[in-house]
Structures are given as C-alpha cells and as structure tokens.
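For this depiction, one protein chain was excluded, whereas all remaining protein chains were kept in their positions.
We call the chains A, B and C, going by the order they appear; numbering starts again at 1 in every chain.
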Amino acid sequence: MVELKNVSVTYSSGVDALNNVSLKINDGDFAFVVGSSGAGKSTMIKLLLKEINATSGVVTVNGYNLNKMKRRQIPEFRRTLGFVFQDFRLIPSMTVYENIAFVLRVIDAPKKYIRKRVPYVISLVGLQAKSNSYPDELSGGEKQRVAIARALVNDPKLIIADEPTGNIDPELSYEIVELLKGINDCGTTILMVTHEHDLVRHFGGRIINITDGEIVFDEVIGGINEA
Amino acid sequence: MVELKNVSVTYSSGVDALNNVSLKINDGDFAFVVGSSGAGKSTMIKLLLKEINATSGVVTVNGYNLNKMKRRQIPEFRRTLGFVFQDFRLIPSMTVYENIAFVLRVIDAPKKYIRKRVPYVISLVGLQAKSNSYPDELSGGEKQRVAIARALVNDPKLIIADEPTGNIDPELSYEIVELLKGINDCGTTILMVTHEHDLVRHFGGRIINITDGEIVFDEVIGGINEA
Amino acid sequence: MKLSGVKYLVDQGVENVWKNKMMAFATFCVLLISLLLVGASVIFYFNINSMIGGISDKNEIAVFINDKADKARITEIGQDLAKIKGVSEVTFESKEDAFNKMLVQMPEYEKIFESLGNDNPLVDGYRVKVSNIDEVPQIISEIRGLNDIYYVKASQEFVNVLKELRRVVTMVACAIIAALAVVSMIMISNTTKASIFTRREEIQIMKYVGATNSFIRTPFFVEGMVTGFFSGIGAFIITWAAYNSLFELLTKQVNVMNVIGLGNIIQFSSIRVYVLLSYIIAGSFIGALGSVIFTRKHINV
Partner (left out) sequence: MKLSGVKYLVDQGVENVWKNKMMAFATFCVLLISLLLVGASVIFYFNINSMIGGISDKNEIAVFINDKADKARITEIGQDLAKIKGVSEVTFESKEDAFNKMLVQMPEYEKIFESLGNDNPLVDGYRVKVSNIDEVPQIISEIRGLNDIYYVKASQEFVNVLKELRRVVTMVACAIIAALAVVSMIMISNTTKASIFTRREEIQIMKYVGATNSFIRTPFFVEGMVTGFFSGIGAFIITWAAYNSLFELLTKQVNVMNVIGLGNIIQFSSIRVYVLLSYIIAGSFIGALGSVIFTRKHINV
C-alpha cells in the first residue's frame, strides 16, 4: 500500500517538483502515472524509494512510514519492492545474470533457488541469449528489459516502474505490460510511469495525471480490449 | 550524404548486429529508422559516428570514407554532424549551458557568437529555466532535450538522433519532430531512430525498417497531415 | 548469514582486486612505500642498537695499580675486580706489555722510550670488560673504592657518539613512523575514496536493491586485506634484496667496518621471519582497516 499525505518536494536548487500531493494506492492496484516532461513523476517515484525525502507531508509505503524510518531499516524496506528506473541503473561490472541474481543474494536466498529463479525471469523478458553479456553490450531496449527482470525476481509486494517501455518498440511494450498485468493479477501492486498514451488507452485502469507537481486527474478508465 | 555499402558489424562477443546492409541517404533527406529492440539500429548509428568500425563494407559520411580515415581527421569529421544518443551522454560536470557551449568552444567559435547562439537553441527546446542546472538535476525528458539542443547548436550538415523522443510525452515529441523538420527544410540531412509508430505515421517521409541486422523495408510514405 | 553468502562476499572481494586492478595497484604502492620506509627505519634502529652493543663489548676500563703493590696484592685486586657486578672479563696487563703497546702506538716518540732504556717507568694494570655499557660510571666509582688503585680510565668516546646517534635515530624514526602513519592513512583514504567514487553508482544501485551496509562493505574489506597482504610480501622482497646488497656493499668498506665491527651488522637471515610476518600483518591490517574506515564514511549514500 502506498499513501502520500500532503506531500511537497522542493529540490535544493529551489525547484518545487511536487506540490501538496495526496494519493492512495491500495494493495493489488495497477496504476499508470502520466504527465508531461518535468511534471514531477520521477520525483514521486524517488520519494517512494526513499531516494529523496519529502520536504513536508507523510509518505507511507508497504507499512513503513518513510519520514520516521531508521537508517538500518532502509535495506529491509527496499527488499519489499521492485523498481525499474528511467535510466536503468544496472551495475556495469556485472553480467545480466549477476545483476539480477544480486537482488536474491542480498536477501541471502538459497543458491539452488537463485539458479532456478534467475533464468526464469530472464526468459520472461526474452533475454536468454544475453545472460552473460555486460550492460555495455546491450541495446537500449535490452537494458530496459533487464531492469524489468530485476524488479520481478524477488516477488515484491510492490513494483514501481519509471517508463519501463521508453526504449522498447510498441509490440514488445504491449507484451511487457501484459506481463506486469499478469503479475498484478497474482496480487502485486504496480505503479507505472509512462508517456505512451496508446498503452494507457489500450489497457485502461487507474490513471494518475501529474502536471506541474500537482495531481490534476485521478480516475479509473476502461481499456480498449475491455471496452 | 550517408552511404553504406555491404556493411556488416560483428561485435567481439560474436553478435552479428548488422548483416550486409546497403543504404544511401542523400543530402537534405529526412529518414526515420524503425525496428524492434536489439535489431541493430543503434549499431548503425554508432557506425556513422565512427564510434565502432564496420567489420566489412564501406561507410561514407559527409564525404569522409570512415574506413580509411586517419585518426587526426576524426575530430574534424565529427564537427560536421550533430547527434542525439539514446543514453543522452551529457557531461555530468558541466551545466546545461556549458554542455551545449562546449561544442562551439571545440571549434573555437567567437565568444560573442557562443553567448548569442547557446541561449537561442536552449529556448528552441524550452529549457530556458534550466540553463544553469547540472544533468543530475534534470528529468529524463529534460536531459533528452539538452541532447537535442547540443546536436543543433553548431548548424551541422547532418543530424543523427537515436530515439530523441523516448522519454518525452507525445505533445512535446511532436513539437520536437516539427523542429527537426524545420531544420531539415533549411537543408540539413536528418536521420532519426524511433519506435514511436504514431510519430512516423503522422509525419511520414522515408522509413527504413531494420530487423535482425537487415533492412527489410525502405520506402517513402505519406504523412497523415499531408495525406 | 549463511556460509554460502559469506563465501560469495569474500569471492567478490578477491575478484574486485583484479577488476579494479588500477586502484588496487595504487593502494598496493602506497602501502608498499609506507611499509618499506617504516621497516627500513626499524631495521636501521636495531642495527645501531646492535652496533652499540658490539662496541660496548670492546669498551674497556683500564685500571692502573700502585707500584707499591706486590704480586700477591695484584692478584687479589684482579679477583676483587672480577667480583664487581657487571664486570664480564678481567685481563692482566703487565707494565712490559703496556710499554710495548706504547712503542707501537707512538713511533714519533721512539726517542723517549729509547732514552729510558730498560728502566720501564710504567705500572702493571688490568683491562676490565663490562657487560652493559650504561653501568660503566657506576663500576668506575666502585673500582676507585678499592685499595692500591693508581688510576682508572675509560675511553667511552665513540660509544657516546653512537649512543647520541641512537637517541637521534630513535627520535627521527619515531617522527618518520608518525608522519608515515598519517601520510599512508591519507593515501589509503584517498585511494579508497577514489575507488568508492568510481563505483559510487554501483554502490548506490546495490543500496536500492536492499543491500545492507555490511553486505556492501565486506568485499571492500577483503579487497583491502588482500591488497595489503601483497604489499607486505612485496615490501619483504624489496627489503630482502636491498638489505643484502647494502650488507655486501658495507662489508666491502674496510675502513667503515673497522669502526662498526663486522659482526655487529645484523644478518638478514636472522630476522627474515620476523620481517616477513610484521610486513604481512601490518599490510593486511592497514589495508583492511583503511577500507573499513573509509567505506564506512563514504558508503552511506
């Protein structure tokens, strides 16, 4: 569960990126976040990961109050979620396999499980052939798919994805969102930033529009295939 | 003018990214390059920049034969083109202004000209307010627009753009392609990789489709607004 | 944490040494130089100490006996001298021995000795060796307390010079070691900082997937220790080679050797094991400590 209560974020440079935003996403929801460039979408995502702190207001994610959380609780909190960053953030010195396995090593998962689970999620995003490649040796879309696989691998309660399809061709984008929908059907909450209106129109669901740091639209619409 | 003659690229990892590709783009053309993830689009772009070399075949760009070019000719060659990378590649230690001005400093442009030209191209992409921000302080779409401004600033004969609208919302994407069209009308050749089929359908023009390292489609289609 | 997890982190650390060979090499060099300089100071100090000890051995107190004393009394004095605490050896020197010695030492005064003919004006005496040079003044006053002693003379000149030298070297060595401790910490801090800096994105990503600080830090710790270990070995090899060639060089300088005394330079073979162990332990410890301290400071992204 994600909850923002009257949250504002002002960067040290003086930019007001979020302005008194309140928002509640229930467990099991699937929500799209849309909005123009520089509107504050990534800022909201960074907030939920405790990459940045709210200037004012209360942020609650998966039962943790991020404002009051102790330093040593952060790792344990982050393990409850998966994320896809807009700029991928893969570890350049690790192969695709290692990048994904690292998430499981951190939670001290059994070796056997790692050896089974990692190839499975790699196959979900269609990158079997690239298992042993380093991020530098991947195309833009491939990197993005590795980031998606990493977000799935530890079965998190919440997946936060910042433009996970920005570098992927439309057909594959649809497949990826289908994949996320499937995971969502199994109970995982999903929050996805996107600027591809086609996707949103096609799948429908809850749409949150952020403009100039404020939520200007927050409703559930029907998708084309459901309509 | 860009010309590829029977060009193949095999990465040292053994991946055949381009397979006997031949292509000619005349001065003043506007061409879209489309294709699925990992098809070889970025590889072709890297080839034209001499970031990588062709395994076989001849690559000619702006009158330079890239296979036979001497090392010390590279800077002079690169100054004849502008580019937008898929991963932006802004210099992190420089502000937006400095990143763009650097291109002019390299060609030893007069101070006065730099002071006039840089703010102008920044305004073209709507980033006046971010002139003195560092890349780290920008949103994804803002970084992408800085990269576009940098590609325009020295009035190159050829602009090569690898998914310049991947992180930008649809409205802004249209504006940016309009901008490139305008520049194209003044005689600059433009080669743009994109996976946004809406854009391609809307503007029309020459469409080159790369699939699995080969050109499978290369024709001029009419845009919606022209149709 | 399970054993497999620990093994993974240690493996990562060892692998990192290779992956970041450039930074590892920088740390290696810094540690190597620090170890070498400190090691050289310490070894030099021990050598001076050994020389002082050696020359103490040679240092004698000359005791001259009243010419009124007869043979029996002279023997008695010899026994008394041997009984004094701290005296290691007592040798009799007759006035004839003393006369011959003088003749050799001062050829330009041959004439005087000639003019004296067989009428030797010198006196009998003892040469007393002392085990610890610092007790010399004490022993001299005890000897003076005996009867029938005409004159007591100790020529401590050169030993005093060495003792002063030892004091200066001790101070300089302490200063060097202190300075180097600071400098090498600064340098290791720098290389660690730089190596964390080049990997700061990587570390940040690790934190985003929920890695704890200690999970991130352990490989750095292992990396620092391994690098330090090799610095220790490197320092040992260089010290060995340098010491032996310096040893050879010195032993060839006959004049220097006459002053120092050949046996008083420590043979490397007799300290080899200690040098090796000290280097390795110091290297690994500083390497590991440096990494831990500075990762702790900089890892909290």
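Just so it is clear, a contact is a pair of C-beta atoms (placed from the backbone, for glycine too) under 8 Å apart; a residue touches a chain by one contact, two chains touch by 3 or more.
Treat the numbers as computed from the prediction; the structure is a model and nothing was measured.
Chemist: Looking at the whole complex, which visible chains does the left-out chain touch?
Modeler: Computed over the complete complex, the missing chain touches B, C.
Chemist: Which of C:F25, C:F92 or C:F285 sits in contact with the chain that's absent?
Modeler: In the full complex, the listed residue that touches the missing chain is C:F25.
Chemist: Just one of B:R117, B:K130 or B:R150 touches the chain that is missing; which is it?
Modeler: Residue touching the absent chain, from the options given: B:R150.
Chemist: Quick one: which of B:R89, B:K157, B:K181 or B:R206 touches the chain that's been left out?
Modeler: Selected residue, touching the omitted chain: B:R89.
Chemist: On chain B, where is the contact patch with the chain that was removed from view?
Modeler: 49, 51, 71-72, 74-79, 83, 89-93, 102-103, 105-108, 110-111, 150
Chemist: Pick out the residues on chain C that sit against the missing chain.
Modeler: 22-23, 25-26, 29-30, 33, 62, 64, 107-109, 111-112, 115-116, 121-123, 150-151, 153, 160-161, 164-165, 167-168, 171-172, 175, 183, 186-187, 190-191, 193-194, 197-198, 242, 246, 249-250, 253, 255-256, 259
The rule is short, and it goes like this: only the chains that are shown with their structure count from here on.
Chemist: Which chain wins if you rank chains by how close their C-alpha centre is to the centre of all protein C-alpha atoms?
Modeler: A
Chemist: Which chains share more C-beta contacts than any other pair?
Modeler: Per chain pair, the contact count peaks at A-B.
Chemist: Where the centres are mean C-alpha positions, what is the separation of chain A from chain B, in Å?
Modeler: Taking the mean C-alpha position of each chain, the two centres sit 29 Å apart.
Chemist: Can you give the whole-Å distance between the Cα centres of chain A and chain C?
Modeler: Computed from C-alpha means, the inter-chain centre distance equals 63 Å.
Chemist: For chain B versus chain C, what separation do you get between their C-alpha means, in angstrom?
Modeler: Taking the mean C-alpha position of each chain, the two centres sit 68 Å apart.
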